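The other protein chains are all here in position, but one chain of the complex has been omitted.
Right, chain A next:
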């Protein structure tokens, strides 16, 4: 067992099994984050502003014949709500897309409603068949991997692509951003794009046929990216995205309400991140988020350490969520106790496309160049 160590610069620690530290005690994650020349969160505001203006022009001219300019995803959370606010400020006319995986909280739906009503944005919702999705979520719990939220993330991306292709739109403006979530160890979540992994786990542990789960195979992804020329742009990277300020703005302008934790707008997410992750996998995902905020200069390390002392999951919320989650997943207390006791596995123990992804990373830039020549 390796001795416990926390990074000198950020708050990442040895709960990340593949973490490494340099001679100054700084970890590989914040070092990579700070030395990435493509990291837009670290670039100057003036150059970003210019890039943003160009981007808006490109988006507008890409959609002259469409009712909408671009696609945005909405979850009711800070990031996607701020994207909605920002794109309207920029004079764009987005179509909002929401994935309903059966775990929306009241806060999530009312935040979405207020945001869209106040900004005059149209909505499209994709509802996954709940019995099918429960089967997938249970499969991931039984597989005993940390990546239990991957099916949702994969489905969101797939629906965004599907709608963009159907509406003939070239831009998906995503709320993913390097200023607040740039640090993200692969050992904590793997597989968002790896359909082989998702289907592999489901075929081992699931019992239902997948009919409505929105998925994107690699050839579909090529179709969207190369043939349909759909681009996913992390638009929050083009501005000085500050979480505190963003929250202030959407609260004042849109009547948005906070739900008390990153991605806590989904009941399953907060139960997974607030209970299963720390108790079973000994991981406090806030460390990654807070480390990013330290590196992007939004908080100090001392503030991050203070934040980590706060309870990860308010006791009252935990009690009611636990009962609700077990009821929805149709798990008895005994079933759940067994799941919590299963030996911990990783994606490496199941079918996956990791090697193929590494290969593609090298090849796709060339393919893209070739397709642009036509």
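List of remarks:
Here is the rule we use: contacts are C-beta pairs under 8 Å (C-beta built on N, C-alpha and C of every residue); 3 or more make two chains touch, one makes a residue touch a chain; residues count from 1.
Keep in mind that, in the parts below, contacts and distances are computed from a predicted model.
Not shown: a single chain whose UniProt protein name, out of "protein-glutamate methylesterase", "Acyl-CoA dehydrogenase family protein", "imidazole glycerol-phosphate synthase" or "Lactate utilization protein C", is "imidazole glycerol-phosphate synthase".
Screening A:130, A:184, A:223 or A:318 against the full complex identifies A:130 as the residue touching the chain left out.
Of the candidate positions A:105, A:177 or A:273, contact with the unshown chain belongs to A:105. The missing chain lies against chain A, touching residues 98, 100, 102-106, 109-110, 112-113, 116, 122-125, 127, 129-131, 267, 324, 327-328.
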